[in-house]
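Take a look at the following structure, please.
With one protein chain held back, the other chains of the complex are shown just where they sit.
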Amino acid sequence: MNTLGRLLRLTTFGESHGPAMGGILDGLPSGIRIDMADVQHMIDRRRTGRSTLTSQRRETDIPEILSGVNADGITLGTPIGFIFRNTDARSSDYCELEHRYRPGHADYTYDMKYGLRDPRGGGRASARETVNWVMGGALTMQWLRTLGITIEARLTAVGKAGYPSPLAAIMSDPLHGALPFDEATEQAMLGEVERARRDCDSVGGRVSCVMRGLPAGLGDPVFGKLQARLAEAMMSLNAVKGFEYGMGAAAAEARGSEAIDLFAPGFSPAPMRTDRHGGALGGISTGMPVCFNLWFKPTPTISRPLPMPDREGEMLEVTAHGRHDPCVAMRAPVIVEALAALVAGDLLRF
Amino acid sequence: MNTLGRLLRLTTFGESHGPAMGGILDGLPSGIRIDMADVQHMIDRRRTGRSTLTSQRRETDIPEILSGVNADGITLGTPIGFIFRNTDARSSDYCELEHRYRPGHADYTYDMKYGLRDPRGGGRASARETVNWVMGGALTMQWLRTLGITIEARLTAVGKAGYPSPLAAIMSDPLHGALPFDEATEQAMLGEVERARRDCDSVGGRVSCVMRGLPAGLGDPVFGKLQARLAEAMMSLNAVKGFEYGMGAAAAEARGSEAIDLFAPGFSPAPMRTDRHGGALGGISTGMPVCFNLWFKPTPTISRPLPMPDREGEMLEVTAHGRHDPCVAMRAPVIVEALAALVAGDLLRF
Amino acid sequence: MNTLGRLLRLTTFGESHGPAMGGILDGLPSGIRIDMADVQHMIDRRRTGRSTLTSQRRETDIPEILSGVNADGITLGTPIGFIFRNTDARSSDYCELEHRYRPGHADYTYDMKYGLRDPRGGGRASARETVNWVMGGALTMQWLRTLGITIEARLTAVGKAGYPSPLAAIMSDPLHGALPFDEATEQAMLGEVERARRDCDSVGGRVSCVMRGLPAGLGDPVFGKLQARLAEAMMSLNAVKGFEYGMGAAAAEARGSEAIDLFAPGFSPAPMRTDRHGGALGGISTGMPVCFNLWFKPTPTISRPLPMPDREGEMLEVTAHGRHDPCVAMRAPVIVEALAALVAGDLLRF
Partner (left out) sequence: MNTLGRLLRLTTFGESHGPAMGGILDGLPSGIRIDMADVQHMIDRRRTGRSTLTSQRRETDIPEILSGVNADGITLGTPIGFIFRNTDARSSDYCELEHRYRPGHADYTYDMKYGLRDPRGGGRASARETVNWVMGGALTMQWLRTLGITIEARLTAVGKAGYPSPLAAIMSDPLHGALPFDEATEQAMLGEVERARRDCDSVGGRVSCVMRGLPAGLGDPVFGKLQARLAEAMMSLNAVKGFEYGMGAAAAEARGSEAIDLFAPGFSPAPMRTDRHGGALGGISTGMPVCFNLWFKPTPTISRPLPMPDREGEMLEVTAHGRHDPCVAMRAPVIVEALAALVAGDLLRF
């Protein structure tokens, strides 16, 4: 199924080298003013071709909104249909691969599931699909900001470089803590990407995200927990191999006395003094920041000859060309923000 | 919502100290022979009170099946209703806490969401709910084993003790690799639990799981990916703070050339030689083992005085008594297996 | 699937001659006081065995509530699990039919779908299932009445006897109009049932229903229209062969000038002067009464020898005994009210 969400629902379509990508965002409340410059800004953050470190494919990525917003830019409460034309699809890059299964890609599994696939640019499995998600998330963000909700995601590690424990500052000082930033570490991360590119290789990374301003009470208590919805959404990103929130993996090594958050007297200025729980208890938001980390695998497309089977399992050494990022995590933060916005918006509608 | 799954659906109910727990498993195929001894064995693995290291609550935990299975023990294809009577509920343990919010628990969030809650034993937020999940999973397992599917979960770390990289053996040798086991490590893990208990504290842990025999082609390619469904289900466990599959977090530090799995010529004896991808590519099962890790936080109930607010935020030092495991991860493996079975069964119905 | 509703959801289970019927009502708001005498009264209205004109099966039909309601009878917002024990199941009545398909029953189709079935008392296809629906509806009604919503259904025709156009009074005078009642017609309808019984035959009927107090704005504008949700729910009753709302079938013969409802100046005392539209325009409630009719077929079980095939299509003359109503519509009004309550409650949660 190609739908995310229950009450605020994004349904998408599009093959990477087909005529267009697009989707329908259904369930956004009426009366929200859409600032298209804002929306475009979010889409542009995702766009490829902005540096030598990301894919060289150049799409203008200007959405056409087909419904759901009136002439004054106000949402009608009806579904918002949108499309992005695919204009820079060079399918010839992929001819050689048409009958080959690339390691680490979805070629093989699509064939197993459907019996055929669109080999051009990964078809439906391409990261180009995420332009739809950013569009859906950007529209949703227009609503969330009227509620005082903010969402920020950042690249916090690439390969061996990066920040230790990027959520630590938020966990210990939920009101003022921020994701870490220092120039040296940022340069080190860029260095990792550049080295991978030069080695005709790719490299993984970590993205961290903080959501602020969510009211207490969001999420369902048994199935449909806030963290379950978030994890489900984030694991939709092809390259994501894991998700942790709050203390995350570190909690497995901790004692209970180190892992709980004490309440603040009078629940003020926030319900709890610390945020090791990461914003949800029993699956329901506490009103504290929701913070989480995602780990991305390196893009499986590397510019080296690799043995690739055809449908019969006959092997051939092939070098994939195409235009790919050496580090998919680099472009991911805005996509993570978009998915987080969609999840938050969906929970707010219940 | 209290339902897991789309086509194979488990819907549950029950407060920890109410008359009964129970659920409805809807969508199990007709014609499956249910071996109740097998089902009971799985339920017994979860049961409390088997040692000094887990909660002292003693429930017989014998399910009553009310529908969906005929006199010969064969499923009818109709929904299977079942209940577990709650017999050993000592609510008096909780009186003192009725108007207090325990740190790290769902007391506060339930009150924020519903305006009232059942304070006895955690009510709906209690881990007692998982008896329903094990029942649903055990019934589903009866079907899966007819398809040659096996699921095994194990406790692989407690606090600072445990196995390094428990999935390594499966990733490097998917056909013969197994979750690690050695007596010394097992003793070290038990030692961690025992030390936590003596310290009136609790401790976290890690559970690892391997699913074998899933056919290629399960899972939806965009939203509803196999790993998204798994993560969603696993994050339903209250104490789970994170999920990774295949290489998981380690992928973020890796190069692409180290992270891909090469195909086997003729796709034999398995499609790929290694299983770093963890059994799904593009969200669709490859036919390789699906393997993942979960990190559990320490139970937040520790036998020490803690400041707890009432609804107005007024603080009081209270010591929670109740009967609780010092390490919730210890009883979790069978619950993880049950959830994995429910996810697999749901995907198989599509 | 055995679930009705999206946000307020009733999931049910139970075979007619199994240990119990039961269900889970999930999504009822917290804080609703449940008056069990009221609930039991609604269940009793449905119960069989109250006269010679309905089935002679005698069940006490006292529900056991297992969760979701606290000791003070207040809903917790968590799922309400309930069961009804089956105590008066005389399966011997059905032995002869075990391998036969009764005309007009679901025996054949269950076998086609599932490959096996529970032949005792119709198994899952029995009208006994509706006790679950009445329970779900009765609990929901406790909430609806706090909102000033009332629902009334009545038997308005049996065979050739009955009231013409039972919705006419409501359509022409929405504020004061009521479903018709006169002693002579009621006696004529009872006469039709009695005659059918004496002839070892059965007879159909019509049920009419009026819902008052629904706020304007309920229902989705495209799919999920109020009338679509109502029709879907009502067509779940096995014997229902058709549904009409407002002018219904008569609208097909009418001119537009006769079929529209003019607005009231100032929308007072109600938005429109008449209610030919039946309470919904464009799928969304107008705030006017929602009124509809349902047509029930005669019960297909008649006490006459009929040729019945076995699985191979081999015919035999068999007379069905069992205990059946000659007119299933007689007991239907309370079931219709319950389904209407569930639909209204579900739409109110959006």
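Order as written gives the chain letters A, B and C; numbering starts at 1 within each chain.
Methods note: a residue touches a chain if its C-beta (ideal position, glycine included) is under 8 Å from a C-beta of that chain, and two chains touch if they have at least 3 such contacts.
Note that the structure is predicted; figures quoted are calculated from it, not measured.
Chemist: May I ask which residue of A:Ala20, A:Met36, A:Ala168 or A:Leu262 touches the chain that does not appear here?
Modeler: A:Ala20
Chemist: Going by the contact rule already stated, which one of C:Gly121, C:Gly248, C:Pro289 or C:Gly345 would touch the omitted chain in the full complex?
Modeler: Among C:Gly121, C:Gly248, C:Pro289 or C:Gly345, only C:Gly248 touches the chain that is not shown.
Chemist: Applying the definition given at the start, please give the residues of subunit B touching the unseen chain.
Modeler: Against the missing chain, subunit B presents residues 7, 78, 221, 350.
Chemist: Tell me, which residues in subunit A touch the chain that this view leaves out?
Modeler: 1-3, 9, 11-15, 18-24, 26-27, 30-31, 64-68, 70, 74, 76-81, 83, 113-118, 123-124
Chemist: Can you list, in ascending order, the subunit C residues touching the missing chain?
Modeler: 1-4, 12, 101, 103-106, 108-110, 112-113, 124-125, 129, 157, 159-160, 196, 199, 201-206, 216-217, 220-225, 227-236, 238, 240-249, 251-257, 259-268, 271-272, 277-278, 280-287, 295-302, 304, 306-309, 312-315, 326, 329
Quick note on the criterion: only the chains that are shown with their structure count from here on.
Chemist: Can you name the chain that lies farthest from subunit C, using the mean of each chain's Cα atoms as its centre?
Modeler: A
Chemist: For subunit A superposed on subunit C via Cα atoms, how large is the rotation, as a multiple of 5°?
Modeler: 180
Chemist: Express in whole angstrom the distance between the two chain centres, defined as the mean CA positions of subunit B and subunit C.
Modeler: The separation of the two C-alpha centroids amounts to 39 Å.
Chemist: Between subunit A and subunit C, tell me the centre distance in angstrom, where each centre is the average of that chain's C-alpha atoms.
Modeler: From the centre of subunit A to the centre of subunit C is 46 Å.
Chemist: Would you kindly tell me how far, in whole Å, the mean C-alpha position of subunit B lies from that of subunit A?
Modeler: That gives a centre separation of 26 Å.
Chemist: For subunit A, give me the residues that contact two or more of the other chains.
Modeler: 221
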